[in-house]
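For this depiction, one protein chain was excluded, whereas all remaining protein chains were kept in their positions.
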Amino acid sequence: MKAGVIGATGYAGQQLVGLLNNHPEVEIEYLCSHSFEGTEFSKVYGYFEKDVDMVCIGLEEALEKAPNLDVLFLALPHGKSTEIVNQLKDTGVKIIDFGGDFRMNNVETVKTWYDIEHQDGDFLKQVVYGLPEINKSSIAKAKIVANPGCYPTASILGLLPIIDAPFINKKSIIIDAKSGITGAGRKATLANSYCENNENFKAYSVAAHRHTPEIEEVLSEQAGEAIVLTFTPHLVPMHRGILATIYCQVTEAINPEAVLSLYQNFYKEAPFVRVTEGLPETKKVSRTNYCDISIKYDVRTGKLIVITAIDNLIKGAAGQAVQNMNLMMGYPETMGLTANNYYL
Amino acid sequence: MKAGVIGATGYAGQQLVGLLNNHPEVEIEYLCSHSFEGTEFSKVYGYFEKDVDMVCIGLEEALEKAPNLDVLFLALPHGKSTEIVNQLKDTGVKIIDFGGDFRMNNVETVKTWYDIEHQDGDFLKQVVYGLPEINKSSIAKAKIVANPGCYPTASILGLLPIIDAPFINKKSIIIDAKSGITGAGRKATLANSYCENNENFKAYSVAAHRHTPEIEEVLSEQAGEAIVLTFTPHLVPMHRGILATIYCQVTEAINPEAVLSLYQNFYKEAPFVRVTEGLPETKKVSRTNYCDISIKYDVRTGKLIVITAIDNLIKGAAGQAVQNMNLMMGYPETMGLTANNYYL
Amino acid sequence: MKAGVIGATGYAGQQLVGLLNNHPEVEIEYLCSHSFEGTEFSKVYGYFEKDVDMVCIGLEEALEKAPNLDVLFLALPHGKSTEIVNQLKDTGVKIIDFGGDFRMNNVETVKTWYDIEHQDGDFLKQVVYGLPEINKSSIAKAKIVANPGCYPTASILGLLPIIDAPFINKKSIIIDAKSGITGAGRKATLANSYCENNENFKAYSVAAHRHTPEIEEVLSEQAGEAIVLTFTPHLVPMHRGILATIYCQVTEAINPEAVLSLYQNFYKEAPFVRVTEGLPETKKVSRTNYCDISIKYDVRTGKLIVITAIDNLIKGAAGQAVQNMNLMMGYPETMGLTANNYYL
Partner (left out) sequence: MKAGVIGATGYAGQQLVGLLNNHPEVEIEYLCSHSFEGTEFSKVYGYFEKDVDMVCIGLEEALEKAPNLDVLFLALPHGKSTEIVNQLKDTGVKIIDFGGDFRMNNVETVKTWYDIEHQDGDFLKQVVYGLPEINKSSIAKAKIVANPGCYPTASILGLLPIIDAPFINKKSIIIDAKSGITGAGRKATLANSYCENNENFKAYSVAAHRHTPEIEEVLSEQAGEAIVLTFTPHLVPMHRGILATIYCQVTEAINPEAVLSLYQNFYKEAPFVRVTEGLPETKKVSRTNYCDISIKYDVRTGKLIVITAIDNLIKGAAGQAVQNMNLMMGYPETMGLTANNYYL
């Protein structure tokens, strides 16, 4: 199959290139980069010298060639994919979009949180949310998939098995999430600089992060009622990984072992979810497509504590995109995603 | 004045030596170390060569000389100070203890969480909890002060102004705390190794950390009712700093500006608390005795979010101990604690 | 083919397990660990849950089963493999040894630098030094291969093309090498602790590191004369990677472009050496089996400066071992070593 990548030189795009390059069924047709049009990809990332030998093309050429692809990946900043998708939606190419533009169903929500105006609300609803753990069959049939955000992936997977459970107070949910610095992307800003991040830990976008409505919409649909929750992101001085510590008030005494079974059952067909006894750590999922989940019950306060860990660039971006591509193309779900070699 | 330090070669002890060495009123009488008895302190920490020229003495000699000191600092692991304090409590020396042994008033609680058996419950109640923001006058008169834990300092300071407020649901409090690796001390363990901590983020002791009852006891006393809360510590790959993200459900709509004023008022006489508009970051308090606090209100969910930051080794240990010493000796509270030079 | 690993739970061993697990031709027959006999490998490294499902066996069982293997890897501390190799050398199993025990040909040198007594000097000489860039055909025929040290790999590859060049002063060579902390292994020591290494940079074993004679012996053989050189290792606060900055005094004016061609020519058949125009960086080779090399000429002082970078755990250990295995088994040299996905 033939794949193209628009936005290949961002951090998520670059990880995707690495995964696609090793995928047994994929032939990369082109890499497109606005900033590096005409430059060899391996000059932007010396890492890939001898491995990926392609010159980045510009957007115009990429769009022109898109109809001949099987799958096109858009790894662009939020707001940049709306127009591209609208332009290509009636050609044969399947699209997997990394941005927030098409993740939510509601035109108003997208306008409020992202300042993106979708003209066609019906089309927005047809885009499939690419979380295989709930939407596997729709993804398989989808023409356009919105790849989930990194925080939403870690948050939603932690809450899915209990979001409609009677013992959870639906108004009590708090997600305290922590991410490595790659989550902020590759912009040359003071905020992204080594000296401002190293040996520092901080919260940001408190009660105001754009991933909040995405988490809420998916969970509301699963719960069958409106879920409103508190989400607080933090920055950790490390490259990769998200750990989410999720708190739910229980409405009655619970048996933690029964809840554990519930999780194990829920995910028994999910190849990339590991319900673990030990506490998740970001290093244990680093450079893998796994989401690790464990639960603890604070019997003194009646809080169920769910801890999840993913790699924000893999299960939270490029890996999940490949997982979606596998489903869309009819390949085994795990194809090209199992070379987990590097604990350190 | 003459000061002695028992446990001088642990990380908290070593920071204390640095602060005492630069304190204008202090003469360090001795440094005691079980592991390094007979070794020059500056051979253990080459950092101090030319600055601190003392040979570590053993415990027996330290105890013998203790009665001639003005203040003795015990920077020992939990459980190690009970016997020493009992032995010295009727001599003239004032004692500031870094361990958990004497922080709580209740013999049972200490037994349950620390496995320490205090014979004399009345004496335990006489030990003053060394948090100057609430106990300034008792500290000034105290003979024995229990220096607060690092997490409790960050947690309690964040909650004190609102713990008896009518608009807070007292059963809803969650403290999600994150600490640098120095918090784990200087033991040679695999858990403390570089390769297991670098580029990793994890929770630990979930719903089971010993600092929980300490936080609860102090807050309960302030609130005038029993406070039971959820406390979750995490490890951040960096040397120093604690950031606590604290969640409280409100029982009625609040005006965040009024709450901010309440905080500013509460701490208007506290030289080391900064109620800030910007979000706290551990780097902003690194190597200072400050506790930074800011508040956010998640109006969508009715959560008051309080974020605090301290340096775990300074306001969370050695700096707070010096602040307590200043109060006990009648010096200005900030003496020896204002050389804040190093943002990076 | 069937492979066994003795020393599977050290850092190099664990990386090898990851690589072997993804190698298309390898079936891992057993993982042996002295410290974790009877424990599931994925309990030691939670990272491998769902991927590697094996219980570590003890040494006795491993040795008993060794003759049924095709290849046995020994990823043990120096001095531990001598006895094992001697015991197995007449069985059919091919052995790849990670330790220093068999890397040098000279019984005296091994005794002096490693305090290991080899009884059989002739046998020592038969062990092949597993650096494919010089010994490809001998490795292909070898029964026992000594996998090179990490520093020697980075150093020797940087010097091979010029070690017999007339324009190099053979007495002037200085190798200033820098390594990430994984190079020190997985021992629970204060020296390995996070707080002693983070935000620190230092030299160690100055003019006394055991890798010096290994580098000298290999280069001497290539040069046809005795090479004695200065080697200084340093520790960098990061997980992985070695960068070697190598200085040679030239004896006559040189044309750096001609020297560059010489390097390109020398390595034109070496799939894992990249002679680069840009300066090597450890991140550019991280988690790959590549050695990047570039040269600079300081015309003001007549110094040829060669800079090389490898990943100490891959080209410097586990990856090179797999490369050797491929050669010994007649597989393509790069098999199982090309999944280079992770720049960050």
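We call the chains A, B and C, going by the order they appear; numbering starts again at 1 in every chain.
In the analysis below, a residue touches a chain if its C-beta (ideal position, glycine included) is under 8 Å from a C-beta of that chain, and two chains touch if they have at least 3 such contacts.
Since this is a predicted model, take the numbers as computed values, not measurements.
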- Item | Displayed chains contacted by the hidden chain, counting the whole assembly | A, B, C
- Which residue, C:Val17, C:Val127 or C:Cys195, contacts the hidden chain when the whole complex is considered? C:Cys195
- Task: Please pick, from A:Asn68, A:Ser193, A:Ser261 or A:Thr334, the residue that touches the omitted chain in the full complex.
- Result: A:Ser193
- Query: Looking at the whole complex, which of C:His211, C:His239, C:Arg274 or C:Lys315 touches the chain that is not displayed?
  - Reply: C:His239
- Task: Can you list, in ascending order, the chain C residues touching the missing chain?
- Result: 171-172, 174, 176, 178, 180, 195-196, 198-204, 206-207, 228-230, 232, 234, 236-241, 243, 245, 247, 249, 279-283, 286, 296-301, 303, 305, 307, 309, 344
- Message: On chain B, where is the contact patch with the chain that was removed from view?
- Response: 11, 14-15, 18-19, 21-22, 45-51, 182, 199, 239-240, 271, 274, 276, 278, 281, 283-288, 290, 292, 313, 338-344
- Query: For chain A, which residues reach the chain that was dropped from this view?
  - Reply: 11, 181-182, 186, 188-190, 192-199, 237-239
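As a convention for this text, only the chains that are shown with their structure count from here on.
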- If every chain is reduced to the average of its C-alpha atoms, which one ends up farthest from chain C? B
- Note on the structure: Residue numbers at the chain A-chain C contact, same meaning over half shared and different meaning under half, come out as same
- chain B and chain C: spacing of chain centres that average the CA atoms, whole Å: 46
- Distance from the mean Cα position of chain B to that of chain A, given in whole angstrom: 39
- Junction residues of chain C, two or more chains touched: 11, 182, 199, 239
